[in-house]
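Missing here: one protein chain of the complex. Every other protein chain is in place.
Right after this comes chain A.
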Amino acid sequence: MRRLRVPLIVVLPLLLSACSAQWFIDTFYLNELVTFFTAGPVAAYQRNVMLFTFTVMLFVLVPVVGFTLWFAWHYRAANQKNTYTPNWHHSTVLEVFLWGGPVAIILILALMTVVSTYDLDPYKPIESENEPIRVQAIAMDWKWLFIYPDYDVAVVSELAMPVDTPLQIDLTSASVMNAFMIPRLGSQIMAMSGMRTRLHLMASERGEFFGKNYQYSGDGFADMRFQALSLSQQGFDDWLAKVRASGRALDLDAYRALVQPSKKVDPIYYSSAPDGLFGYVMHRFQVGDGKVPPDAVPSDLTADDVAQHGHAH
């Protein structure tokens, strides 16, 4: 029996996986593990951080589980033949290993933590041959508004980008705290009223990825999602043309209507958006009641100025 058991344990999973890897993938939806099937450099880096950490942590997991099960079985009271040392309670050599092991593992991980945290700093621009595209994201109850100041358009619930081109996303909120993330592209960041956060992302393959608010924000939270479209340059230009063709302008009246709570919002295209709207929305929390009144957006108010004001008011 003993001889038979070992090869079976080794062979059986191999057999199973060879014959029906597809079965496993289909049954357990393994191709949906978006954290591992990344579509951009940020997410890929994060996947590697996780796999590296997981591998290092196996040096903790395996001995702990192994020793626990071994000692638990071996030193059971029923087995009276074992050595029994009721007073043994200290060993300097062993203690050095017990402290030293975790210290060594944490040293390795700490080093990796510093390097990866600087590399993955959401404020750090992504290196690329292509010029980054600026996006201003405003979280509302319960949808995302994305303004493209470089192209003078705005979109709700859809975020398009050309492939291999970095996005520089500025975020704020017109309501409670929200958290922006497109899992296949990586990195989450909070959007907060009266403040600006920044996130750099890039898609390195074409496709449609889901994005969402990850911070609970009320009744419409669960449906507060958007599609991220990673397109070819031509596709992106076509998309811009389609948005512009909508002929709907995001003026302040349209903004005030949009900012009212609404759920499960399908994409809305705006062919133009006033300059400085993002900064103005932030500013209204710093100096007003957070509501945007229907007068003109001040022309001298840049998002940078407002963000720097921060909590001065």
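Quick note on the criterion: a contact is a pair of C-beta atoms (placed from the backbone, for glycine too) under 8 Å apart; a residue touches a chain by one contact, two chains touch by 3 or more; residues count from 1.
By definition in this document, contacts and distances are computed from a predicted model.
J.: UniProt names the one chain left off this complex as which of "Gpi18-like mannosyltransferase", "Fimbrial assembly protein", "Cytochrome-c oxidase" or "Iron chelate uptake ABC transporter family permease subunit"?
T.: This omitted chain is identified in its UniProt record as "Cytochrome-c oxidase".
J.: From the list A:S128, A:Q168, A:Q188 or A:T302, which touches the chain that is not on show?
T.: Only one listed residue reaches the unshown chain, and that is A:Q188.
J.: Which residue, A:T53, A:S128, A:S204 or A:S262, contacts the hidden chain when the whole complex is considered?
T.: If we include the chain that is not displayed, A:T53 is the one touching it.
J.: By the contact criterion defined above, which parts of chain A meet the unshown chain? Give residue numbers in ascending order.
T.: Listed in rising order, the touching residues are 28-29, 32-36, 43, 45-46, 49-50, 53-54, 57, 60-61, 64-65, 67-69, 71-72, 75-77, 80, 82-95, 98-99, 101-103, 106, 109-110, 112-114, 116-123, 175-177, 179, 181, 183-184, 186-190, 192-195, 197-198, 210, 212-223, 225, 285-286, 288-290, 311, 313.
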